[in-house]
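For this depiction, one protein chain was excluded, whereas all remaining protein chains were kept in their positions.
A and B label the chains in the order they appear, each numbered from 1.
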Amino acid sequence: MAVDTTPATPAGQAPAQRPRTASRLRLLGSGDAVITGVLVLFLVVAALTVEGFASARNTGFLLLDVVVIVLIALPLTLVIVTGEIDLSVASTVGLSSAVMGQLWFSGLPLETVIPLCLLLGAMLGAVNGFFVTRLGLPSLAVTIGTLALYRGLAFVVLGDRAVADFPRSWTTWAISGIGGTGIPVVVVPLLFLVLLTGVVLHATPIGRSLYAMGNSEDAARFSGIDVGRTKFWLFVVTGVVSALGGIYWTLRYGSARADNAQGLELQVIAAILLGGVSIFGGRGGLLGVLAGALLLGSVRNALQLENVPADVLNIVTGGLLVVAVVAPQVAARVRSRTRARPAGPPSAPPARPAPDAHPSTDPAAQVPADQRGNR
Amino acid sequence: MSERASSPVGTAEPASGASPTATPTPTASPTERPGRGAALVHRLVVVRELGILAALLLLVVATVVANPRFLSGQNIRDLLISASILTVLAAGQTVVIITRNVDLSVGSTLGLSAYATGTLLVNGTPVPLAVLAGVAVGALCGLLNGVIVAVAKVPSLVVTLGTLYAIRGLDSLWASQSGRLQINAADLPSGFKAIAGARVLGVPVLFLVAVAVVVLVGHHLRSYRSGRELYGIGSDPDAARLSGIPVGRRVLAAFVVSGALAGLAGVMYAARFQTLDATAGTGQELFVVAAAVVGGVAIFGGSGSVYGAALGALLLTTIGAALPQLGLNPFWREAAVGALILAAIVLDRSLSLRLARRLRGRNLRGS
Partner (left out) sequence: MTSFLSRRRLQGGVTGLAVAALVLTTAACGGTTRGEEETTSNGGGAAASADPDAEIPADLAVGFLPKQVNNPYFSVASAGAEAATGEFQGQYTETGPSEASASSQVSYINTLSQQGTDVILTSANDPNAICSALDQARSAGSSVVTFDSDTDPECRDVFINQATTEGIAQTQVDLIAEQTGGQGQVAILSATANATNQNTWIAAMEEYAAAEYPDLEFVATVYGDDEDEKSFQETQGLLQTYPDLAGIISPTTVGIAAAARYLSGSEFKGQVALTGLGTPNQMREYVQDGTVQSFALWNPEELGYLAAYAGAALAAGQITGAEGETFEAGELGQFTVEADGVVVLGDPTVFTAENIDDFDF
């Protein structure tokens, strides 16, 4: 889908591609609308049928549970849009939490500990970025490696100990509500970050260049985007934000431990993919991600209130994820079949590779280009 | 994903109206060009596996110096048994990864199959039947993954992430609904429990099973057309499809094999640990993928061997056993695994760059 990059590049430098105007559509993201619609529908149904769901207090509980997921999903969405992935985010949360505990335990003031942890996060992200962009290694393999490495280092730093004597004023702030509403205070800075990320992704040349990279790295490079440098910095930002997540996690639970947030990467990625972002990059929007995270959180919350056992919650989470990726594929194929029929026999979509520069990394990429652009 | 840059077709070939059928076949694909290039690739794989073997030997020697008992009969047997479950899982994973897919659900599949086997045994099913049922349960999970991936054409990373949750949920739901939260050694028939301790010429049977699996899968991948086609699919799915390989069917089969082997691993788990609950095999997917990657299986498909993955599994297991002997805190294990993965992919990258240079020297029509 290199065609979509044309708006991002100055006129003269665009590679010879057929111009198309589907980009506007993609930016608005009809996938976003679907998942947002599902979220709204679910919230309405839950509010009407689940006792105790629609109250300020419960909303507060629900939001507290998704704060860290949304926070980390912000930079990770950008990473995935460029066609990369970072599986080490939860381990970065764990390592920064362990280091925070250890530094605090050794007597440093929190005001020093926190910037140090953010710096650590930047370094951990830079390590990922270095391996991916400078050595040209696949980010999936690199970050599986650092997932194990960072978590292992967290245990090396703090062992099995838990550091818990953080000042009460900080830990209560982490869960306190705005006024008497129960809506957590942290939602305010989080919303600011959401807006910032949304603007960067959807309304700046940087955002468009990220999509361009995800659609075709080579086309993006030809159109003058410094792909390596941009991706490197995205990994750094992801590291910093994950460390921030680690700091918040530690304060929220009042306990610094090496195993904090273990497995959280799966929940974050589940939220992003549920939100309609393509795992192969180039497609998806932040609104959808936000809706995806909230949907996962609300479904869990509502089912818990209905005393549905944890086993079923896992089945529902897994099922939602699979349905979220299967449904659009099926819809696209149905659409393409009905559209292809009157046009005549020669263009049965699965038989020929899409004539764009996107190398299919998987059978999924066999969906014709125009349909991918529409989601 | 950045691997695209190095994948032959992904390189700078603007789609300037080139007729789809004229897409060049990949130069380095082993199926398409079995000439000297393939021989080079093969030599590279051998060198790569010898490298892991060397690392393994080095580790064992260092540990033996620290504690001579590390090479005692009992300890070697324990080590081989521990490695066999991971090896079987890694063999299945290799088949899937070679096709440029991944199966993250193997840990959950192992758990479900182990619990199913245990339940059948408790209810008096004959041992051979229960073992087959365990493998069948795994194959069914694999079929589910395969159908969604190959037919619905959805990325395997996402699908198997979903089934990782779902299969585990099913497992624990079954355990809690049946009222049998844990199956204990006392509940299992002695004929089944004997498998764990059984030896042939002093070698544990469980390890022999793993060796048999590796040899069978390895032989199939290397000597059969359908096996070679998996490499072709992984190197370039589009080119594979154009050259007439039934991509969907092969990928589906790869997932079924991976699932069935995870099922077999579940049976082996049940035989070895004999205490089964719904958490068996949790988190194994990380170590399985790690074993394959350390063993030289490229995460974006098209290259690697099941022998390498088996050596990777043995190396990871040995690290876990050796750390305490070397006086290192066991907490270092996970960090060591991570560092090893990074080292392995850096090594692979530099080897393949060198290979690409040499191939270019021989064959000027590169990209």
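What we mean here is this: a contact is a pair of C-beta atoms (placed from the backbone, for glycine too) under 8 Å apart; a residue touches a chain by one contact, two chains touch by 3 or more.
Bear in mind that the values here come from a model prediction, so they are computed numbers and not experimental data.
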Checklist entry - Which shown chains does the chain we cannot see touch? => result A, B
Item to check | Listed residues A:33, A:110 or A:178, member touching the removed chain | outcome: A:110
Next on the checklist: In the whole complex, not just what's shown, which of B:39, B:129, B:185 or B:212 touches the removed chain?
Outcome noted: B:185
Item to check | Residue in contact with the excluded chain [from A:89, A:237 or A:268] | outcome: A:237
Item to check | For subunit A, the residues touching the chain missing from this view | outcome: 9-10, 13, 51-52, 55, 57-58, 61, 65, 75, 104-105, 107-111, 114-115, 118, 159-162, 164-165, 167-173, 175, 186, 189, 192-193, 196, 200, 204-206, 209, 223-226, 229-230, 233, 236-237, 240-241, 244, 247-249, 252-255, 257, 259-263, 300-301, 304-305, 307, 309-311, 313-314
Item to check | Contact footprint on subunit B, counting only the chain that is left out | outcome: 67, 69-70, 72, 74-75, 78, 82, 168-169, 172, 175-176, 181-182, 184-186, 196-197, 273-275, 277-280, 282, 320-321, 324-325
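Please note the rule applied: only the chains that are shown with their structure count from here on.
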Checklist entry - Between subunit A and subunit B, what is the gap in Å from one C-alpha centre to the other? => result 28
Item to check | Residue ranges of subunit A touching subunit B (in the complex, touch as defined) | outcome: 2, 15-17, 83-85, 131-133, 135-142, 144-153, 155-156, 159, 217-219, 222, 231, 258, 266, 269-270, 273, 279-281, 309-322, 325-326, 329-330, 352-353, 355-357, 359-364, 366-367
Next on the checklist: Using the touch definition from the top, list the residues of subunit B that touch subunit A in their complex.
Outcome noted: 1-7, 9-18, 20, 23, 100-101, 148-150, 152-159, 161-170, 172-173, 176, 237-238, 241-242, 247-248, 251, 278, 286, 289-290, 293, 299-300, 329, 331-342, 345-346, 349
